[in-house]
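This is the structure, below, for whatever I ask next.
Removed: one protein chain of the complex. Kept in place: all other protein chains.
Going by the order they are written in, the chains are A and B; count residues from 1 in each one.
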Amino acid sequence: MTNTYDIAIIGGGIMGCGAALRIKEGGMDPVVIDQGDIGQGASGVNAGTLSMQIKRVKLMPYAIKGHHEWQLMGEKVGFKKTGGLTLAFNDREAELLQERMTMKRDAGADITFVNPKKVEEIEPHLAKKIVAASFCPDDGYANSSLSGQYYRGRLTDENIDTIERFQVSEININSNGYEISSGDQVIKATRILIACGGSTKHVAAMLGEDLPIRARINTVSVTERAPRIMNGVIGHATGLLTMKQKDNGTVLIGGGWQGKGTPEEGRGAINPETLLPNLQLAQFAVPTLSKVRVVRSWTGFEANVPDFYPLAGRLGEKDNAYILGCVRGGYTIGPYISKLMGDLILGREPEMPLFDPNRVFNEDKLI
Amino acid sequence: MYDVIVIGAGPAGVNAAIEADNLGYSVLIIDEQGSAGGQVWRNKSSSIIDAPKTETSIKGNALRDALMSSNVSVKYEARVWHIEKCDTIWNIHVENDVLTSKNLIIATGAYERIIPIPGWTLPGVIGLAGATALFKEHMMVPGHKTVVAGSGPLLFYVANEIERLGGTVEAIVSLNSRFDWLKSLLIMITQPILLWQGFKWVTAFYKKTIWQSAPIKFEGADHIELVKIKKVDDDWTPIGKEQILEADSVCYGQGLIPAIEASRLAGAEHHYDETLGGWVPTIDDMGRTSIEGLFVCGDNAGILGALAAPIRGKNAAQAINKNGVVYDIGKFERFGKAMTALSIPRAGLLNLIDTDTDVCRCEGVTRKEIEHEIITGAQSPNAIKSGTRCGMGPCGGRFCADAQAMINEHVTGKTREDIGLPTARPPLRPMPMDQITEELNYDDLPIPGVSPL
Partner (left out) sequence: MIRRAAEITFQFDGDEFTAFDGETISAALLRSGQKNIRSAPTGAPRGMFCGMGVCQECVVEVDGKKTEACRTKVKAGLIVRKATYV
């Protein structure tokens, strides 16, 4: 490629592709660069949960907009609105549930508290040990495996250049912008957007930016096809269990239990010491799962900063470098926040505030 | 904690275990079957009280007796679902137990390469190796009138066993030509007993053998009834007129593929070598892998067959002892490679995979869908899997990965090395949740901390 793009977007997940689409729509010429195939990072391997009950209070308005984007994407991404329950199995959890869901409801999510009898109606296969529960009719899921296929199609439709299997090894800054190299291949662009998920810290460092980013290693498992034992999305007061059964009968189990490894080493590995409690908790909630066979367990990287809010804005002192990532709940919010990012890059005022990457990070005491 | 754990109690694994025991190590051998023997020396079912001796029973019993006389600990009917290395220790996750060792020998053998053709999912169509499991374990035939099709020496073994056990072989449909076999003669001469045995089989089935041909379609309502075949050219592309055979069972396969799931999960480097059956662990001449303390032996290290297996096992044990090659595999390796060469896929095989044929049996993904995904930009097996579900089923992609890669090669022109493999993940077998977890005491749940509000 000898022409200079208006912007090089490092990372072909929901963040990068969403921003590319918005930017192209606005008249600029982006290129999307990915170290592998489009959409095979966190965007392609997460559990696919789209639940308002999981969203952080401050991010709720973004999540509501994000949900709407998923609804528009619809069947192509396997979007389903099933309703969802969050469960509490003891008094401490019930207290936590009450406190948190009240705040999330006040932030705009349609969450109600439901008694155990109502829970049994909604989900007859749940264990009878529930002390408290909340429900949101807007909860659901999409099929994260389809992220790659979906965005590949959209980028092709919009004639956006995509360069896959391009491992960024070096970024040179000059008066014209950026020269991004992988071996002897070089891509030139006036601007740069770093949106590469687990590799964000590593790539930002190539621009001289040292960001306090840590990669969490989330574990997800999938079962064989089973008879219908779950109707909607199921969550836990602590956030440590998510379950859903898809139309094909397979059950996806997540909850953010931590595996092993770093993005530099590979794709991470499961840790039986966390995988097994994750599966134990799943069986505790839905006892009939005990007889169902697990077919695959895997991990994916989720980058975070100490306050667990997104990085979305200009990077450092530069006026032509941007960063987008580290969203907790990036799957839900991604299609929306990437649009906002695109608007910022186009020189428009985003309709909702973004998240200054240069802020002081107050360590979140909770994890 | 053991000095050595061996996964797989076939001829390679058992010989590795006994050799390690002789060298003074504490050894545990694990197998998912109820007794040692693997596929080739598979033990008889407990439902057979008494039966005339066969080569399988003689060799198998000798193997099992030798194992029993040793100090090797055994664990049967046990499925390994995860392997991890923590510092210098191997953690082998077997159902809800964790077994540990300083060294790990993987001897998981192989499974079959079966080219998808229309009707290959019909009940009654079984693999050639699947047929041998029936013969060895149950001494029974797969049906009344059987077509035996595919490539390599297994064709003749299967045909012979069917008739020896009282069944009828309708035809042997061999991809290989007589000339292919003649070329192997020079090497087969090094194993005169096997050569004589082979000669007897080929002569016995001469009239029933249709050379240089392949099934192009299996037909039937809810089980196999008809087999349509055609001649193939030297590239194995079907040519000429269709011939129809009647059968109520088919034994069908084109060689073996090393079972590398365990060695991949353990993190070893692998490479592609079609002369060894495909993707194999990258090893030295004793079975050392790229990972310290990890060794492989037997067909999962490359398809060299039963003759080579015992020596490969012994050398792997010697490698733990940091010795050089003790046992010479030379002639067994040459023989094994010659047999494997008969099944190296040729480009024409792709023509057998009809566009509407389910390449992924588990999930029902056709060649057309796979090609479309590749043409629209999915390059890696991970991406193809994500978009089509090809490889997401309970067999873990074992029976569609090779055909998917053949299609990928054809569409993109890439080599197998470039195409690569999907990410290796546990469990190694589908595992019922309650088989790998203990009952939960809720208060003991190691909750790391709640998520941020």
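Points worth noting:
Simple rule for what comes next: contacts are C-beta pairs under 8 Å (C-beta built on N, C-alpha and C of every residue); 3 or more make two chains touch, one makes a residue touch a chain.
Predicted, not measured: the structure shown is a model, and the values here were computed from it.
Touching the chain that is not shown, out of B:Ile18, B:Val72, B:Val94 or B:Leu134: B:Leu134 (per the contact rule at the top).
Interface note: of B:Gly24, B:Gly240 or B:Gly364, the residue touching the hidden chain in the full complex is B:Gly364. Of the candidate positions B:Asp222, B:Glu292 or B:Glu439, contact with the unshown chain belongs to B:Asp222. In the full complex, chain B makes contact with the omitted chain through residues 32-33, 39, 45-52, 111-112, 121-127, 129-134, 137-140, 142-143, 222-224, 249, 358, 361-364, 393-395, 398-399, 429-430, 432. Residues 224-228, 245, 247-249, 291-293 of chain A touch the missing chain (whole complex, contact as defined above).
Keep this in mind: only the chains that are shown with their structure count from here on.
Centre-to-centre separation between chain A and chain B, using Cα means, comes to 38 Å.
Those residues of chain B lying in contact with chain A across their complex are 82, 84, 91, 93, 98, 373, 376-380, 382-383, 385-387, 389, 392-394, 396, 423, 425-427, 430-434, 436-438, 440, 442, 445-453. Chain A contributes residues 36-40, 44, 54, 56-57, 89-90, 96, 100, 103, 145-149, 152-153, 156, 162, 164-165, 223-224, 237-240, 256-258, 267, 269-270, 272-274, 276-277, 279-284, 289-298, 308, 328, 364, 366-367 to its touches with chain B in the complex.
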